[in-house]
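The other protein chains are all here in position, but one chain of the complex has been omitted.
On to subunit A.
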Amino acid sequence: MAKDDKKSKGGSNTNTLDIKSEETLQAVVLGDSFDIKFSPVTLEKPRTLLPLVNIPLLDYTLEFLASSGVQEIFVFCCAHADQIKEYIQSSRWSNLPGVSVKCMTGRDCRTTGDALRGVYNAQVIQSDFILITGDVVSNMNLQKALQVHKARKEVDKNNIMTMVFKQASPTHRTRSKQDDTVIGTNSETLQLVWYDNSPKKKKSSIPIELFKKHPSIQMRYDLIDCHIDICSPEVLALFIDNFDFADIREDFIHDILGSELLDHKLYTYVLQGEYAARVKDLRTYHSVSKDIIHRWTFPMVPDNNFMCNTTYSLSRQMIYKERGVKLFGDCLISEETVLGTGTEVGSGSRISHSIIGRNCRIGKNVKIHGSYIWDNVVIEDNAVIQSSLLCNGAIVKSDSSIGRGSIIGFNVVVGNKLILEPFSKITLAEPEEDEDDEENIQDFNMGENGKGKKWILENEPYNELVQREIDEPSDSDSDEPGSGGVMPPTKDKDDDVPEFIKFQREVRDTIRRGINENLLMENIQVEINGLKFAYIKDGLDCLAAILPVLLEHPNINTVSAKDLSAFIVKRISSYSPLLVKFSSEDNQVDLIFKIQDFCDENEQYKSVFQLILHRLYDNDVISEDAILEWAQEIEDDEEDEGFYLKKCTELIKWLKSAEEESDEESEEDSDTDSD
């Protein structure tokens, strides 16, 4: 650790503190998250300085603290400390009356624990302080929480920490998928007695020992950990005593809850109606951005220009524009979009649900959807950018396309006509010598005039900017329609699409993938079953969704009747196990009507209606009784339907004769046929 540096700093701080009254409210901001959730972006820039809706994350945190009456803020930086220091010096934080913002550096810190030990060694903390990470966006009333903490401390000296939680449903979008916290509190005192964050486990368990001390325990799964902690100085001392503590949540809390010797107590403070969220990973970056655009974080919204160096104004459809944005010709800016000053958008371009930084040049006929584009990015004509993140200075050459979930690092050049696969991560960062990043970087063809290397370390599937296709296929109820995690951007516009269409779409995608990738029948079935429950559909709905996809011939308009028949025979017989699973006696007649509807909509299939029916019958998907019942029903119907009946007369005749045969002779083979 850079001790000398700190000591000198510590000295000057204590001097100033002596003059001030003891009531100085202090806060420690952790300027480093000690993880690589934002890699490869954070290779070049600390997470706290990443722009969130065009304002660095750190500003949100500092603004929150300053407006809550914190007088002294220590920003503890590790990685990229120079950048943070420089930023603070150049921003308004350096000379704001009433608040002093100071940087502390600990270059060798690897964990939060190291950082806190560094803070302790600096000897600047006098009394209760606020411990917060530099990526928290909040508008909560901190004073109230402080009072509660102090009142508790009056009663019992052992109350060393109050953690702030925000109430939100388990599927709330600002909940990071890694954050699967189950919290147990004593229902009377709100003392934290159980903390379990194990996203992989499906079960949670608490030792019954706990009930001896706490007769009733409130289990909360609807709380988001805001990473705002009100701590007593003892917390730092405990980190010194236990030099192996690395993380506050994982080590410190678990130790305190599990420890029998020390009687330290932790308490919870639950927010309702106030906003607090941590930008923990790409997923939460996406959702917090949305929250800011939708003004949940008021007063920290772009058009409030709280950093005094922006000029945003809000227009309809949640479009925020700074002064000096140039829009050419018939470019279309649609809802949920932010444009920084100096940015130009060429004619014919379409931008929606995106945040564009300052001084970006966007060419003609560019399509940008659901993306985060930082400052000084150049996007040339006809480029398509889907749900991606483009860092400062990136250049996207003409006619290229960037797939969803991609991250384009600083100054990377995406070459002409290059098509980047979804979830590509490109960086120009040079790996540091002592780091093992080297192996994560691979040469990659960036196309004509392109520049950049591929970052191959994959994020956990749930930590991408947007959802991967199937996040957790086994967990059928994980994505409740309409409220689940962060929706893929396509869903933003889908929100008003009826559920059954969404359902059909998903089934269609599943089956197509199954056909293309030759997936096991069981797996397809499991997935569709999952969808069935997620969307509350029955077997008939599934069949009605599955069949059209199975029958869909790639070039239906040109295929000959014979080929089509052969194709259908093959498809139905190979996928019959799947169909049988969803068919039941009650829905078979309805299914036939559905097939009829399908043929009505698709002329080409009218000729093969009987064939389809026959194949389904042969493969036990529909029974003879169902066909006969259907025939009975449409016979009584309008003449329009007679068309289909005529189509199937042969089949029905044959079925009837088979039935009679079996009635009379009860032959083996006709039995199996008609079953």
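Rule of thumb we're sticking to: a contact is a pair of C-beta atoms (placed from the backbone, for glycine too) under 8 Å apart; a residue touches a chain by one contact, two chains touch by 3 or more; residues count from 1.
The rule is short, and it goes like this: contacts and distances are computed from a predicted model.
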{"item": "Absent chain [UniProt protein name; select from \"Vacuolar protein sorting 45\", \"Translation initiation factor eIF2B subunit gamma\", \"Proteasome 26S subunit\" or \"Osteopetrosis-associated transmembrane protein 1-like\"]", "value": "\"Translation initiation factor eIF2B subunit gamma\""}
{"item": "Identified contact with the non-displayed chain, of A:S205, A:Q442 or A:T558", "value": "A:S205"}
{"item": "Among A:E44, A:D156 or A:D222, the residue in touch with the chain that has been omitted", "value": "A:D222"}
{"item": "Residue among A:D35, A:D180 or A:D303 touching the omitted chain", "value": "A:D180"}
{"item": "For subunit A, residues in touch with the removed chain", "value": "169-171, 180, 182, 187, 201-209, 211, 215-222, 477, 481-482, 498-500, 533, 535-536"}
